[in-house]
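Below is one structure, written out as structure tokens; the observations come after it.
A single protein chain has been omitted; all remaining protein chains appear in their positions.
The first chain written gets the first letter, and so on, giving A, B and C; residue counts start at 1 in each chain.
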Amino acid sequence: MSSFQRIGLIVKQPALQQEETLSILVQLLEERGLETLLDESAADYARQLGIKPTPRDELTQSCDLVIVVGGDGTFLNAARSLADHEVPVLGINLGRLGFLVDVSPEEIPQQLGRVFNGDFIEEERKLLKTEIHRNDEIIGSFYAMNDVTLHVRDVVRMIEFETSIDGQYVNIQRADGLVVCTPTGSTAYALSGGGPILHPTLDAIALVPICPHTLSNRPLVVAGDSEISIRMCGNNRSSGQVAFDGQDNMDLLDEDQILIREHPTPIRLIHPQGYDYYHILRAKLRWSEQP
Amino acid sequence: MSSFQRIGLIVKQPALQQEETLSILVQLLEERGLETLLDESAADYARQLGIKPTPRDELTQSCDLVIVVGGDGTFLNAARSLADHEVPVLGINLGRLGFLVDVSPEEIPQQLGRVFNGDFIEEERKLLKTEIHRNDEIIGSFYAMNDVTLHVRDVVRMIEFETSIDGQYVNIQRADGLVVCTPTGSTAYALSGGGPILHPTLDAIALVPICPHTLSNRPLVVAGDSEISIRMCGNNRSSGQVAFDGQDNMDLLDEDQILIREHPTPIRLIHPQGYDYYHILRAKLRWSEQP
Amino acid sequence: MSSFQRIGLIVKQPALQQEETLSILVQLLEERGLETLLDESAADYARQLGIKPTPRDELTQSCDLVIVVGGDGTFLNAARSLADHEVPVLGINLGRLGFLVDVSPEEIPQQLGRVFNGDFIEEERKLLKTEIHRNDEIIGSFYAMNDVTLHVRDVVRMIEFETSIDGQYVNIQRADGLVVCTPTGSTAYALSGGGPILHPTLDAIALVPICPHTLSNRPLVVAGDSEISIRMCGNNRSSGQVAFDGQDNMDLLDEDQILIREHPTPIRLIHPQGYDYYHILRAKLRWSEQP
Partner (left out) sequence: MSSFQRIGLIVKQPALQQEETLSILVQLLEERGLETLLDESAADYARQLGIKPTPRDELTQSCDLVIVVGGDGTFLNAARSLADHEVPVLGINLGRLGFLVDVSPEEIPQQLGRVFNGDFIEEERKLLKTEIHRNDEIIGSFYAMNDVTLHVRDVVRMIEFETSIDGQYVNIQRADGLVVCTPTGSTAYALSGGGPILHPTLDAIALVPICPHTLSNRPLVVAGDSEISIRMCGNNRSSGQVAFDGQDNMDLLDEDQILIREHPTPIRLIHPQGYDYYHILRAKLRWSEQP
């Protein structure tokens, strides 16, 4: 018997473009006698069914499983809204395998059947919590499941910033930016910036400089419970911007401080049995099975 | 006897901060009986001497040598304004060796003395000319001595663009951007992006992708007379920006085309005898003399 | 009418494994009334046909076209033996596209038909000539079409060596080695070592350090007519080895000097019409047509 009774669906917009996948899913949930809540991201599809969509806040509080239908981007957005709840989440892709959305549409009946029978893998993924400090005030607070990216706002200059970890001064560097990522985020933007792949079970955070002026400013990997502080230096004529999972963002001023720690509650990922991280890695990075 | 009679001075602003260096220079030129024109960048210093500064246009047309006092950035700015004249240019740094400003203040009397005696090295450096096309119209035309940098405008997304060289399709890539640089520019921003060092005498242009999504999108070096075309793809929700030597820049729209060719007239660099490119490279990249 | 009358065939060994491809080829040449010489690399196949194979020396002197059947490695080996002759060479792969062997077996009749009708592209590729000097004597002389690779012989230590270009001191570095490559070789071993892609028409040579101790020791690209000198330092307890196209090699002692220049006669590559370098690049580097 499944422990999941009330299922929330969060969907890549416009949801009607995913109508076919959603129909298979909704029918399966019905047959199983499970209650389905359609998130506001599925408003257009809900309207067609004559159902009222559920606001995200309500959905994340009342569900005991969230299913995301979309790409990794849709998943990241959903995950951040689950940060303060302990609802597990499962990802269905739209035909193209993702790191987080690892169930393909054609596998829905079989794979979800097994999940609802209690036959699944649960995995914890680190979430970062960031506070932006300005003049001793917290002016913003954000979650990120992939990465917190400090970046120059105006492309024609580098920014200068000072990094400290657990109160210890690391360096001042000039660069286009710095990606602070979780293991989940290590295969996203940080990889393009030259960062290493961190296995999802590794309790670590990586700092990957983007186009650093000093060539020996290399990616640095620190323990997962580190507190990372980045302070904008005072001489950045064009100042920076900070982005969260490449989705939310905020402009910075000189002397602003970005404080990053892991969030106490991780994201609970649900995979069907047979989940194989390295298989996804090989597929996404186009590693030959046989070179 | 020197072939240089009328010398223009272009200075990093505010020029009064470089007063000491400028005084040594102006006095030397006077003693030599050479005519000195102060560029408008030296307006504050000129005012103090009771001289009228010369507009840049006039200066570049009437001088037979331009001396730049400042950093490599000041030099690049000066060089672009010399693009359509064949005036040689010499760079004096403000105490910190540059790739282009290779005479240090304390060496001015000796080194410039020799230059005015006709004892110098002249070197040609490639200049790029870029046209921006929109809907079959040229909407902008720019020079660059270091690099033409296409970059995403909004940091939270990559841009997608198509590159062709001499009419041949190369690839479509998703990245933060692309640096198209001369050998001179290969040790500037392109190096931070993972590009190779191109010796200044090499007749080549490098294309260095910035944080490319596909990890095998590596720097590409092509012949110096290549015509490089970059077309913004039509699906960039946040479009790009293009910068010239990191100084001028212009916003782009989807489907805009950037067309880059070498300018027919190179920049004529004047170095004192003993100029040694590899010496500057070792100093700037902090290569040990003995590891 | 074709200008090629006497065709030499050089084959990846054992040639009998390529019997099917060779038969198609030999038959086509016969039908065309062209004379075919089988290289000693095809000795087993020649024996089966009851023909005497031609020694390589004789073959390269008497043919007016050499066809190589194999992979890029077979082609490189053949090309080096053509260094002092001006015989053009064409490459047929064994089912897997190569940078140099760009005609696939199933295309033989059509593509070679056109080539023999005079409808082809001829391209020149740079060849490097290396002399090894020890105590003022030349102790070895080698050709390379891809690369000259200096490498530590015993993997547990780095080597130290001094590089000069055109008589100018560049640096002393400690590394696993250094790859000196032609544009042709830039997509081979040098690429794995972090080097740039050099377009085949670029008149350049690249120096790519392998695992350099100093992180700012980056790939350097110099003009194609540069003379590159690498001197083994005197303190290498385990000395180096130098390899040519990864095929020939020679052990080095401390103080040995490697002198590399371009060979005056380039290799003449024959491609069928429609040859497209970037197409091969996209295929080999697995660049998506649409990311």
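Criterion: contacts are C-beta pairs under 8 Å (C-beta built on N, C-alpha and C of every residue); 3 or more make two chains touch, one makes a residue touch a chain.
Predicted model only: the values in this text are computed from it and were never measured.
Shown chains touched by the hidden one, complex as a whole: A, B, C. Annotation: of C:S23, C:S192 or C:Q273, C:S192 touches the absent chain (contact as defined above).
Not every partner is drawn; the one left out touches subunit A at residues 160, 165, 168-174, 191, 195-199, 201-204, 206, 213-214, 216-223, 226, 276-278, 281-282, 285-291. For subunit C, the residues touching the chain absent from view are 149, 151-153, 155-157, 175-177, 189, 191-194, 210-213, 215, 241, 243, 246-247, 249, 285. Residues 215-216, 218, 286 of subunit B touch the missing chain (whole complex, contact as defined above).
Here is the rule we use: only the chains that are shown with their structure count from here on.
For the copy pair subunit A and subunit C, the superposing rotation over Cα atoms measures out at 180 degrees to the nearest 5. Residues touching across the subunit B-subunit C interface largely coincide between the two copies, over half of the numbers being common to both. In this assembly, the C-alpha centroid of subunit A lies 47 Å from the C-alpha centroid of subunit C.
Looking at subunit C, residues 216, 218, 286 sit in touch with two or more other chains.
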